[in-house]
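One chain of protein is taken out of this complex; the other chains stay put.
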Amino acid sequence: MLRNACSKFVSMFAAAALALLLAPAPAQAQAPRNKVVFQVSDDNPQKWTLALNNAKNLQDDLGSDLVDLEIVVYGPGIGMLKSDSPVGTRVADALKNGVKVVACENTMSAQQLAYKDMLPKIGYVPAGVVELMKKQQEGYSYIRP
Amino acid sequence: MLRNACSKFVSMFAAAALALLLAPAPAQAQAPRNKVVFQVSDDNPQKWTLALNNAKNLQDDLGSDLVDLEIVVYGPGIGMLKSDSPVGTRVADALKNGVKVVACENTMSAQQLAYKDMLPKIGYVPAGVVELMKKQQEGYSYIRP
Partner (left out) sequence: MLRNACSKFVSMFAAAALALLLAPAPAQAQAPRNKVVFQVSDDNPQKWTLALNNAKNLQDDLGSDLVDLEIVVYGPGIGMLKSDSPVGTRVADALKNGVKVVACENTMSAQQLAYKDMLPKIGYVPAGVVELMKKQQEGYSYIRP
């Protein structure tokens, strides 16, 4: 019985050791997935263009399949995503290339903007600033052009 | 004796296994505490208002008990926290709602500002830029309005 108990225990230990060996390594030991969130909160079309250029450069350099990009637009920057945006064509290109572009519904509400006032195919988040926090919590790098 | 040794060993192993199970999971597996640090370094009252709006939105959306917020004011932004600040009332509201608001003593010294020249109840840090680094090291997300 003792022999059985001990040998059963050895098996248990071996299983536990194997589980430890197969466990995922701590995050800092892995090559991080490339993820960048851009903040656009200035009422300045040059900043909007810079954000779009930055996103394009990241895709060109890293390969668009290898980087997750999101542009969060809120506050005084919201004009970037209105129907009459001077960078509307470039936003459409970014969306087509897989960049996520989202508008802040808090801002829209404060400025009495409806979805029909905005560029087509963009996304929406309840609060831009909460989205910027969450993305950083998920390991996104932050860039404010 | 062998029985004793082996059974004592089984107990030790069980205790070790239990300790492993009860050990805190690596950080990436836990829901992160919501923490955001804001940088205010522009001499622009609209930016000051935006920072205060952003802080309020975070508290409204997440619940003020569930998010740690700190606004670090330095360099050309220091006017936000001077006694005659155009956003003084809003800073007082933020402080009352649990937002930490700190002024950079390096900047105050460079601009010959004393504590009596500043809004009441704010906090102070020796160097705003060091504070911004430390907060990010502590897992705070960074927002620069």
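To keep things simple, chains are lettered A and B as they appear, and every chain counts its residues starting from 1.
The rule we apply is simple: a contact is a pair of C-beta atoms (placed from the backbone, for glycine too) under 8 Å apart; a residue touches a chain by one contact, two chains touch by 3 or more.
Remember, predicted model here, so these are calculated numbers, not experimental data.
Undergrad: Can you name the residues of subunit B that touch the chain not displayed here?
TA: Residues 2, 5-6, 9, 12-13, 16, 26-27, 39, 41, 75-76, 106, 126-127, 129-130, 132-133, 136-137, 139, 142, 144 of subunit B touch the chain that is not shown.
Undergrad: On subunit A, where is the contact patch with the chain that was removed from view?
TA: 2-3, 6-7, 10, 13, 17, 26-28, 32, 34, 36, 46, 50, 53-54, 57-58, 61-62, 141-145
Quick note on the criterion: only the chains that are shown with their structure count from here on.
Undergrad: Between subunit A and subunit B, what distance separates the C-alpha centroids? Give it in angstrom.
TA: From the centre of subunit A to the centre of subunit B is 22 Å.
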